[in-house]
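With one protein chain removed, the remaining protein chains of the complex are shown where they sit.
The block that comes next holds subunit A.
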Amino acid sequence: MNESMGLPTHDADHDRDDASEAALLNAFGYPEPVWQRFVDAPRAGRFDASTPGVVSGRAGTPAARSVLSLQMQFDEHGRVVDARFRAYGCPSSIAVGAWIAEWSLGRSTDDMTGLSASTLRRELEIPEDRAHCALMGEDALRDLLNRYREKLT
């Protein structure tokens, strides 16, 4: 499924900084695509304020215990060269942020328009009771794309 979305496989893309450490035990039985990204959180963080070409998007509220913030760095052709995310929320929220950040690499805003919550749910195997995490991902990306377009005009 990852191939169908053009997502680099996780292990190829992310070098574990400490290979000697055993994996964190998935004691609560989260779906594996969620758990892997929750534990490793690839591209968690944010760009230095001086980084050129960065556009941000945000969704969620602290009261709902879910906030997702996305940052993408675009090149002069409007393609994503690097991306970061930060998430306050359950493991699914964190996984959604990590997934979008990875997926965005090399894509244009047109490529990214229309990424839906249902795609996120399918890719991350997010169950019905966590559908709101996928919706938050969709909303944060839409917010980012809107800001990108505002920047252009």
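The definition used in the following text is that a contact is a pair of C-beta atoms (placed from the backbone, for glycine too) under 8 Å apart; a residue touches a chain by one contact, two chains touch by 3 or more; residues count from 1.
The rule is short, and it goes like this: contacts and distances are computed from a predicted model.
**Q** One chain of this complex is not shown here; going by its UniProt record, which of these names is it: "Transketolase", "cysteine desulfurase", "ABC transporter permease" or "AIM24 family protein"?
**A** "cysteine desulfurase"
**Q** Of A:Ala49, A:Ala63 or A:Leu152, which residue touches the hidden chain?
**A** Going through A:Ala49, A:Ala63 or A:Leu152 one by one, A:Ala63 is the residue touching the chain not shown.
**Q** Which residue numbers on subunit A touch the omitted chain?
**A** Residues touching the hidden chain, for subunit A, are 21-28, 30, 38, 41, 44-45, 58, 60, 62-63, 65-69, 86-91, 93-94.
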